[in-house]
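Structure in structure tokens, see below.
For this view, one protein chain was removed and the others were kept in their places.
Chain nomenclature is as follows: A and B, assigned in order of appearance, with residue numbering initiated at 1 for each chain independently.
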Amino acid sequence: MLHLSILLWLPLAVGLLGLLAPKRAARWVALVGGLLAVALSVAFVLDFDSGSGLLQHVTSDAWIEAFGVRYDLALTGLNVWLILLTTVGFAFATGWLATTDDGRGDRARQLFLHFGIAQTAVIGALLSQDVILFIAFFDLMLIPFFFLTVMFGNGDRVPAVIKMVVYTLVGSLLMLVAAVAIGVLSTPDGQPISFSIQTIAERGVPEGSQGWLFACFAAAFLVKMPSFPFHGWLADGYKAMPLPVLAVFSGVLSKVAAYGFLLIALPLLPEGVADLRWVVLIMAVISILYGSLIALTTTNARLVLAYSSVAQLGFITLGVFSLRTDGATGALLQSVNHGVAVFGAFLAVAILSQRAGGSEDLRDMGGIATKAPIFAVFFVIVTYAVLALPGTANFLGEILILRGLWEGPSVALAVVASLGIALAAVYALRLFILSSHNRVGPQAEPREASKAQLALLAVPVVLIIALAIHPQQTIRAADAAATQAVYPAAAVVDPVAAEQMAQEAARYRNCTGWSCFRSAPPAASDGAEVPGGTGGVPPEDIAIDPSTGQPVAPQGAAPDQGAAGEGEEIVIDENGEVVGDDEEMVIEEDAQTIEGTNR
Amino acid sequence: MSSGWFLAVSALVFGIGAIGVLTRRNPLLVLVSLELMLNAGNLALITFARMHNAAEGHIFAMVVMVVAAAEVAIGLGIVVALYRNRVAVDVDELRELRG
Partner (left out) sequence: MSPTDAAWIVLILPLLGAVILGLGFRVWTGRVAGLIGTASVGLAFVFSLVSLFSLLGRDGEGERQIASSLYDYATVAGVDVKMEILVDPLSLIMLLVVTGVSTLIHLYSIAYMKGDAGYTRFFAYLNFFVFSMLVLVLAGNFVLLIVGWGFVGAASYMLISFWFRRGTATSAGIKAFVINVVGDIGMMLGVILLLRHTGTVDLLETFAIAEPTFGPESGNTGALTAGLLLIMVGAFAKSAQLPLHTWLPDAMEGPTPVSSLIHAATMVTAGVYLIARLHPLMELAPTAQLVGMIIGALTLLVAGTIALVQTDLKRVIAYSTMSQIGYMIMGVSASVYVAAMFHLVTHAFFKALLFMAAGSLISAMAGEQSMDKMRGFKKAMPFTYGAFIIGGLALAGIPPFSGFFSKDEILAGVADQGGWYWLLWAVGYIGAFLTAVYTWRMIFRAFWGTPVPEAVELEGGHLHHAAEHRNPKTGEIEDTEVGFPGPEHHIAERARPMKIAMSLLALLATVGGLLGIPHVLMPLEHFLEPVFHHDAPQHVAGGGVTILGLVLGTVVGIAGIFVAYRLWAVPPAPKDEAARQRVADNPALEATTISAGYQARFAGLHRFFLNKWYFDELIDLLIVRPVRAVGRVSRDGFERIVISGTLVGGTAGTVRGASALVRRMQSGYLRSYAAVTLVGAAAVLIYVLIQS
């Protein structure tokens, strides 16, 4: 049976299991575990119903009752593909580590344990539907990477990693404060406090506080990405991390930050987003130009990718804050694409550096394409993905983001951001040419990559091609959830345009407008597991208060949970404490349905 | 006899213990002083229990004694380990935790 908790804790369990295994076998345990997680997440993706914008596979249990913190997990259109990206990325990096000395050495078991913790943390952050749970996992992500860098990193790693940790923690602490405040401020008098994203969205956060709350969340996410000007830890941090670890860090962890905006900031703090979005948009545009320009001039192969990530995440942020379906969908698609491309790019850098006497300086490389034709082909495909050649899914992501910008906040923004595409072509091709073409470099020693390396590199290449040929599945899964996520904030900015956007987004679905995303579809009772709360309230029509411009009925990320959500609050008390009002019976019934389905 | 006297004795013993902890440099004597403080606490607990005619104070006192016994066992263990590792035993030289 598919259960999200299994997916969540599997990597950690595998990591612990690896501790029991003999040193030499640790990597095999980790690899099998990683592939198992991939298989499980593939099963989830296949089982995912792209047609509905509902929470699926809901798991809801009490965690810290006293503070209303719950262990709420769910699969949504926002996270389903990111989870697959995560498991694939970790399996890829595990496979990569297995070929290195670290993966075979004396400390392999610790290495893979930390890897398992990291994967559990990332999956947890992606699945969480409770703000505090999200933050717990979000901060947990940092810890294994601290140890991985300190234990297995290179160069001057301790100061670098401390810088990174301090930076990230400052953001995280602000976010924690804001999260607690959101929970407290949104709780009406006399009701139990709740940190469930659903519940908070229904209750609404007081308008006056949304500004600083959003700023706190943004600080955490922008540092994690990182975005200009919070990227101070980037260069040192990236240089210090071992490359396989860095591939995951850059490919997956940075996306969690972008995802955080869509999960928490946009739905819960629409007023704050509407007030401050221009700050974020402008920082994102500067990130694109600034990151690209530095990537263009630096000669360190790793830093080219590091700063290109700054630029790419700038694009993703722009997409999210375009507050449009296409922009946000493009951002999610781009998150997946960039992750995949970065896996390949970092592996390519590792292979190149092996052939340049361990140097990562582009000036030491060059000309290995003759002797390494297969590698060169794989690398050029990865390069095309990085520079978003039309035809790759990266291109599709960028065009969606640009359209979102053009239709949404500003045409000028779209035009300036598009300069980033031209610059990307320059730095990505420059990386390829200087490392693989031209004369053989002073330290370069052209030879083909090993079979294991080629097999690993084939993974991102195949994924890039697959996404290029058929991106629809990813887009289809994302766009309903993306519309839900951006709608509240978009409605604050411009109610009419938001409604129009929702109607457009519903064009190829069998429903109209915003109601399309609010209503529950006919109960999908396929026997095995009913997605939580499908027996929700009948659809409501949207009503916009003309004076405030806010939707009168505050909506959550997954509106189907209207009734079930209320029910849940009571269901939480599994010890039988019953709220004595006349809805009791209904609620209990609901509760039983949910409990029954999740056991 | 009024409870006040018992409490006064308790406070006095506690004070002696506290001064001992703060001023003595020999870990053994520090431990002894700690015991004094604990027992002062016990005395106070029992006194209050008698005052209010409740059993909780007695129970607490018993718990404290158990904990104290455990603590002494560990504390002495540490002191013995210190004797083995260092020639002079002086708490002021145990400054590894300094920031």
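Quick notes
By definition in this document, a residue touches a chain if its C-beta (ideal position, glycine included) is under 8 Å from a C-beta of that chain, and two chains touch if they have at least 3 such contacts.
None of these values were measured; they are calculated from a predicted model.
For the omitted chain, the shown partners it touches in the full complex are A, B. Residue in contact with the omitted chain (choice from A:A369, A:V382, A:A449 or A:I464): A:A369. Considering the full assembly, A:D326 is the residue among A:E202, A:D326 or A:E499 that touches the omitted chain. Of the listed positions A:E202, A:E407 or A:E499, the one in contact with the omitted chain in the full complex is A:E407.
Within the set A:R203, A:H231, A:R302 or A:H338, the residue that contacts the chain not displayed is A:H231.
Interface residues of subunit B facing the missing partner chain: 18, 21-23, 30, 91-92, 94-99. In the full complex, subunit A touches the hidden chain at residues 163, 166-167, 170, 229-233, 235, 290, 293-294, 296-298, 324-326, 329-330, 367, 369-370, 373, 377, 380, 384, 387, 389-391, 395-396, 398-400, 402-404, 406-407, 414-415, 418-419, 421-423, 425-426, 429-430, 433, 436-439, 470-472, 475-476, 479, 501, 503-508.
We take it that only the chains that are shown with their structure count from here on.
Computed from the mean C-alpha positions, the centre of subunit A lies at a distance of 54 Å from the centre of subunit B.
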